[in-house]
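See structure below.
The complex is shown incomplete by one protein chain, all other protein chains being positioned as in the whole.
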Amino acid sequence: MHRLQAFREMRARVPQKAFNWLVSFNSSRCIHSLPFATVNVEEISGSQPAEVHNLVQGKWTGSSKWNTILDPLNGESFIKVAEIDETGIQPFVESLSKCPKHGLHNPFKEPERYLMLGDVSVKAAHMLSQPKVSDFFTRLIQRVSPKSYQQALGEVFVTRKFLENFCGDQVRFLARSFAVPGNHLGQQSHGFRWPYGPVSVEALVTIITPFNFPLEIPLLQLMGALYMGNKPVLKVDSKVSIVMEQMLRLLHDCGLPVEDVDFINADGKTMNKLLLEANPRMTLFTGSSRVADKLAVDLKGRIKLEDAGFDWKILGPDVKEVDYIAWVCDQDAYACSGQKCSAQSMLFMHENWSKSSLLRQMNDLAARRKLEDLTVGPVLTVVTEYKDNQIPMVLDALERMHAHLTAAVVSNDQLFLQARLAEVIGKSVNGTTYAGLRARTTGAPQNHWFGPAGDPRGAGIGTPEAIKLVWSCHREIIYDFGPLPQKWETPAST
Amino acid sequence: MHRLQAFREMRARVPQKAFNWLVSFNSSRCIHSLPFATVNVEEISGSQPAEVHNLVQGKWTGSSKWNTILDPLNGESFIKVAEIDETGIQPFVESLSKCPKHGLHNPFKEPERYLMLGDVSVKAAHMLSQPKVSDFFTRLIQRVSPKSYQQALGEVFVTRKFLENFCGDQVRFLARSFAVPGNHLGQQSHGFRWPYGPVSVEALVTIITPFNFPLEIPLLQLMGALYMGNKPVLKVDSKVSIVMEQMLRLLHDCGLPVEDVDFINADGKTMNKLLLEANPRMTLFTGSSRVADKLAVDLKGRIKLEDAGFDWKILGPDVKEVDYIAWVCDQDAYACSGQKCSAQSMLFMHENWSKSSLLRQMNDLAARRKLEDLTVGPVLTVVTEYKDNQIPMVLDALERMHAHLTAAVVSNDQLFLQARLAEVIGKSVNGTTYAGLRARTTGAPQNHWFGPAGDPRGAGIGTPEAIKLVWSCHREIIYDFGPLPQKWETPAST
Amino acid sequence: MHRLQAFREMRARVPQKAFNWLVSFNSSRCIHSLPFATVNVEEISGSQPAEVHNLVQGKWTGSSKWNTILDPLNGESFIKVAEIDETGIQPFVESLSKCPKHGLHNPFKEPERYLMLGDVSVKAAHMLSQPKVSDFFTRLIQRVSPKSYQQALGEVFVTRKFLENFCGDQVRFLARSFAVPGNHLGQQSHGFRWPYGPVSVEALVTIITPFNFPLEIPLLQLMGALYMGNKPVLKVDSKVSIVMEQMLRLLHDCGLPVEDVDFINADGKTMNKLLLEANPRMTLFTGSSRVADKLAVDLKGRIKLEDAGFDWKILGPDVKEVDYIAWVCDQDAYACSGQKCSAQSMLFMHENWSKSSLLRQMNDLAARRKLEDLTVGPVLTVVTEYKDNQIPMVLDALERMHAHLTAAVVSNDQLFLQARLAEVIGKSVNGTTYAGLRARTTGAPQNHWFGPAGDPRGAGIGTPEAIKLVWSCHREIIYDFGPLPQKWETPAST
Partner (left out) sequence: MHRLQAFREMRARVPQKAFNWLVSFNSSRCIHSLPFATVNVEEISGSQPAEVHNLVQGKWTGSSKWNTILDPLNGESFIKVAEIDETGIQPFVESLSKCPKHGLHNPFKEPERYLMLGDVSVKAAHMLSQPKVSDFFTRLIQRVSPKSYQQALGEVFVTRKFLENFCGDQVRFLARSFAVPGNHLGQQSHGFRWPYGPVSVEALVTIITPFNFPLEIPLLQLMGALYMGNKPVLKVDSKVSIVMEQMLRLLHDCGLPVEDVDFINADGKTMNKLLLEANPRMTLFTGSSRVADKLAVDLKGRIKLEDAGFDWKILGPDVKEVDYIAWVCDQDAYACSGQKCSAQSMLFMHENWSKSSLLRQMNDLAARRKLEDLTVGPVLTVVTEYKDNQIPMVLDALERMHAHLTAAVVSNDQLFLQARLAEVIGKSVNGTTYAGLRARTTGAPQNHWFGPAGDPRGAGIGTPEAIKLVWSCHREIIYDFGPLPQKWETPAST
């Protein structure tokens, strides 16, 4: 969900020299200069497999059972993941249980932790701004998730920008409360954002779903959970969990206490058992709607979801900037090799476009993608044309769909915008909706809300609003110190 | 959850003459002067039973099956409720289905409705300020719910104050959005509060639960749902549904379109079937935790809950104002004849109080309650004493409880407040917590949040924050109209 | 600044019968049924002149000196105003001095007053919704300010809507504060909105300025001052002060304590002396820039201003809806007979419009205005045409102007909106700017901010934001109760 544009802007700002260095740096070795890292990203291979551990109660642990991950490029067994099975969950249950319902911190408990987490964010953001650290995670993402270097770098960039947003006092500013005068002297009501305490962050970040952001999605949710005072257990799909395993080591290096986050590699059945035994107060789940619905039932609704959406795009009647539109369509459909899986994309094209070169150009753009640089994946976008008077039918079709993540209305046409944009927006519920000539459906950055709408279980990611809504609840404290009214006497019962 | 204090303040303001009139008015007949009402509250009886209808698709309907409600005072069959069974739910399913997911209104659709609802609130608040209307609902509540006149009047008063809070432009102010500058010219991101569309408000307001507010709880949630653009179907326990049935008629009289709300009398099984078939986007449930958990499973977590809480109170070491404390304890325990059922109340009393007259006074106060004026009900409060150094044990006990609605810490003692208040607040999660000499656990008004904390499914009631969080979700619209950067060229794929 | 549209909407909702009654009511007498009123609006005349008194320290007082106001329609001396001269200001100085700097109320002092003012708003709004009260003020405005009945009624309507916005708890919600966790246990910082204490509201509402809203402007500012805890002395131009004098009597009737507001009729020199002697902590001045600048110097900048603006309008290149545009231009220029005085209006018209019937239609519309129904006044609008490439020159011209109240950009043209609207908005500073086909420069309602921008002294009117910014200041309270760190020892001096 990072923004390609952000990367390009970044690139525009980075002096060319640094950029060249950054690129050439890719093939060099850096393990000695990254004290937090336990792997050398370029050397992971069948002969030198990397190991991914678990973290519980402040200790990194292995396991009797090692899951083997195959290199997506050559099929070698290049990563060994220490997986916990049902017999091994007890330490994780205990660890979660140690965190009380009122959390690791809240406005009345250990406020120093807000400052500590602000400091961790300062340091981690600075680390990610170092070219060799940035390259380390970019390449690590590439090793497990078939993306281009630029797409993976974009993910690291968005993660860094997110961390910059919560430097200094900004973590404690998330815990800002409000108060209203009461009915009489000595009474005031205060509304606080309260943590849930023990929570779970589960990101089924896999290769062929819209969620193939193995660093950005888990990290943003994890930090949000921590900022608000929760103690999270984190589970990421084992295929890509090496990225967050290394990131946790970086965070520890930046001052995050090792007991603050548990990290588990496990299959779905084991994780389910853990959730049922440890009974976290809240579970954030990123993954498919089917699994999400099952989890919602198992956890009796104590869950927030970011599931896949049926992402649609409408091209208005104004045929112009065809090069640009074709390129955005291509990126929305193919970038990250399956950021959008085939069944989840629909393009409504005004009939005017049929006379243009758009489809041919989209074809050409798709054709230039190639496996070697990881810019291609198996994707199909359904294209439907509509006539001027068929917008209501299009809206009707959209109303009948089930999931509503992102959407785009691409047009700068006067009549269309006026008569149709408000209508399309006012009559749809997609959580993150782009409108205008530069509209797109992928590549959300850290500066605006990203998440589904229309579902009370829906979770946002990344912004201060998203963090507060997902990772804390309202608590009201009413001070009522008196004094009593003068000459108060016991009234009649009521 | 109304505030007795509020009533007493109101009474203090009402000229004595008006108040006498109001009281004497109780025994007079008023049906002819209340054009909205279909019942004469004083004449409902076994020989002149009242009828409660259903409302669907803008029409009041009867039923082939009439449920009979017994007068709690004399056991006569005094109300006939037209109950819908499973064969009759189709019109309700159709009615809900007519409301699209984007709601009856939203910031881009029929904004006039925000103003209309502001006008309805103005008129309804004014109606409730009329003594004969206020008396009508007060007495109607008393007929079905064993409360004193003052407790029932307090409920009407809080309802009126709530409506006053959303007069004029205040409904549209609930739909206030925010925007942040984007990355380049022509880009801005907007965060809106979006309705869920078809929703359900289910208030299992019954006689012996904490939820015996047959007007206040359903009305506040219903209006909140409407304000944000949803179309609710409302179900209240048949024993008390006559109150909301008459209230809906008042709202229609004040300009609420008859199609905006459906109203159904049905048993739990039928309602469950309706929910599964109509599939509302959100269900607000007020009632017991057991039913709530089942609903959460049936609705896959698309639910917000206001369930009963285990409400505790801690008396600090400073023994003073014993008369006042005893009276508040008595009200918290007994007012409304079971606002707090026996198993749900626990009083932690510092050992210093054992030497005081508190327990004796509580006993005396309980003894003066009598059935005739409906000030008594079967209630038991467990009293536990603690010593100075046992606060951690008390907190530990509280941590192990399951539901967390309200709590109170009663003290103005210096050492206790300093050393203990922050600790008790910082180490507990009750949603609505009162602290200070005048702390209580019952009687919440409309001006502060009331609801549980510590549960992602938890719902608040009444305040602007509660309405926005419960009845709307975040939707992000990103405008990106361009222009394109000058000399833009198609970049390499990523 | 009221909205004509609002009136028309209101009319659309009022049943025709009620409206006829309302109109026929105009000629009837109502003094006996308006208990607060001391004048009979229809009978004020040379032979039965009305009297306007002063209010100080809770008492209505006359004066040895009576100023005579001439009926604008026939020149008769129809109102006698008791004017205070320099020898009479002492009671006003004393009255203001009685109010401490921390105000009549604040979040820590007499919070009951927030509720009292919410109740006053409920009652006053309801009074103004009564047709005979509404008619009374409409006609009273007409008697002193040459407007049409509908324009004057619109002013009453906006005033009522404003009062509806601050019913119930909404006054105390204006005093909402926020808090942020501190550096250690026991520390929290709180930001409050604090009153100024004694303040002055001076509305030089006169016949031929943009400020001829003798009810709306002073009432909205006065209530805002009260809501936040200030004690205002109010001065309105004597020519129209009868309107607010009667309104104050209505407010008293609705429960406003008589000591809360002082009301003075005086000339500018006397008022200046009063301000210098009483030294109010804040003065809100509505009137000409020239007087405003002098006041700013006299009061050393302790002032907020709503001065006249140079209001411009740009018509885009898209010539359409000419009837509508002509009518809005006519209303913006002429409605209220000088809402916009001649030198303050400029119309930039794209050259395309020169071929249209716009100017002729504007001429026709102006011609149909007539003195009898008070729809006409001496107004001149300067019209300038511009070519496609001259927008930068237009913006340059606007940049060099001095006051920036309202502005409008009328267009729905695609290219213009895209290329120009953001440019015009981004490169101008007018406080209240309308954009789109229905843009206008007059008729602001109560639901959005109205006021100048680009000046730190600028004041807004009517909205919650405006009230908070104009009538209160930030105050920060930091609680730091400890405890001390364990084993604290005196450190070295620094």
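By written order: A, B and C. Residues from 1 in each chain.
The rule is short, and it goes like this: contacts are C-beta pairs under 8 Å (C-beta built on N, C-alpha and C of every residue); 3 or more make two chains touch, one makes a residue touch a chain.
Quick caveat, the model's predicted, so the values are computed rather than measured.
Across C:K65, C:K132, C:R176 or C:R281, the single residue that touches the chain missing here is C:R281. Only one of A:T38, A:Q90, A:N165 or A:T490 touches the absent chain when the whole complex is considered: A:N165. Which of C:F166, C:W194 or C:W353 touches the hidden chain is settled by the complete complex: it is C:W194.
Residue-level contact of chain B with the missing chain is found at 107, 109-112, 114-115, 169, 172-173, 175-185, 187-188, 190, 412-415, 417-418. Seen across the whole complex, the unshown chain contacts chain C at 3-9, 100-102, 106-109, 147-148, 150-151, 154, 180, 183, 186-187, 189, 191, 194, 196-197, 281-282, 293, 296-297, 299-304, 321, 323-324, 326-327, 330-331, 334-335, 365, 368-369, 375-376, 399, 404, 412, 422-423, 425-440, 445, 447-451, 453-458, 460, 465-466, 469, 473-484, 488-491, 493-494. Counting over the whole complex, chain A has residues 9, 13, 115, 118-119, 122, 125-126, 129, 161-165, 167-170, 172-173, 185-186, 418-419, 422, 446-447, 464, 481-483 touching the chain that is not drawn.
Note that only the chains that are shown with their structure count from here on.
If each chain is reduced to the centroid of its CA atoms, chain B and chain C end up 38 Å from each other. We define each chain's centre as the mean of its Cα atoms; on that basis chain A and chain C are separated by 47 Å.
In chain A, the positions touching at least two other chains are 107, 109, 180, 183, 187, 412.
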